[in-house]
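A single protein chain has been omitted; all remaining protein chains appear in their positions.
== chain A ==
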């Protein structure tokens, strides 16, 4: 099937316009982030649907997380996963109203998560093991019609 619509946009489809507070190109390195190296991987995080307002109004962040973390049961090293990333974001990146983002270990129902443009429900959600230069997008669906 051809999606034969000839509509051209310059938008990122994330629900903000360039004249609003959001500037997708300005990337913030949070102070807590370790510097990139052999033991860390770089992750790009983007926010849509107004979620960036909870993260210092920055829609796009590049962060570094450890390549391996200790398994919660036996303490053995295991690759860093989304569970760690979400937790890390709550303590290092979130600037306000945690209840608008987090719910238990995960994210609040109504927030969509895409990992490298794929619905995280297809990728194992919190158990997904992150790789260097993965892109994770969080989009709120909770307001605006």
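Observations, loosely collected:
We take it that contacts are C-beta pairs under 8 Å (C-beta built on N, C-alpha and C of every residue); 3 or more make two chains touch, one makes a residue touch a chain; residues count from 1.
In this text, contacts and distances are computed from a predicted model.
Note on the omitted subunit: UniProt lists it as "Cytoplasmic tRNA 2-thiolation protein 1", one of the names in "Cytoplasmic tRNA 2-thiolation protein 1", "Ndufs1 NADH-ubiquinone oxidoreductase subunit", "Bardet-biedl syndrome 8" or "Translation initiation factor eIF2B subunit alpha".
For the chain missing from the display, the contacting residue among A:12, A:68 or A:92 is A:12, taking the whole complex into account. Residues of chain A that touch the chain left out of view are 1, 3-5, 7-17, 19-20, 48-50, 53, 108-110, 112, 114, 117-119, 121-124, 128, 137, 139-145.
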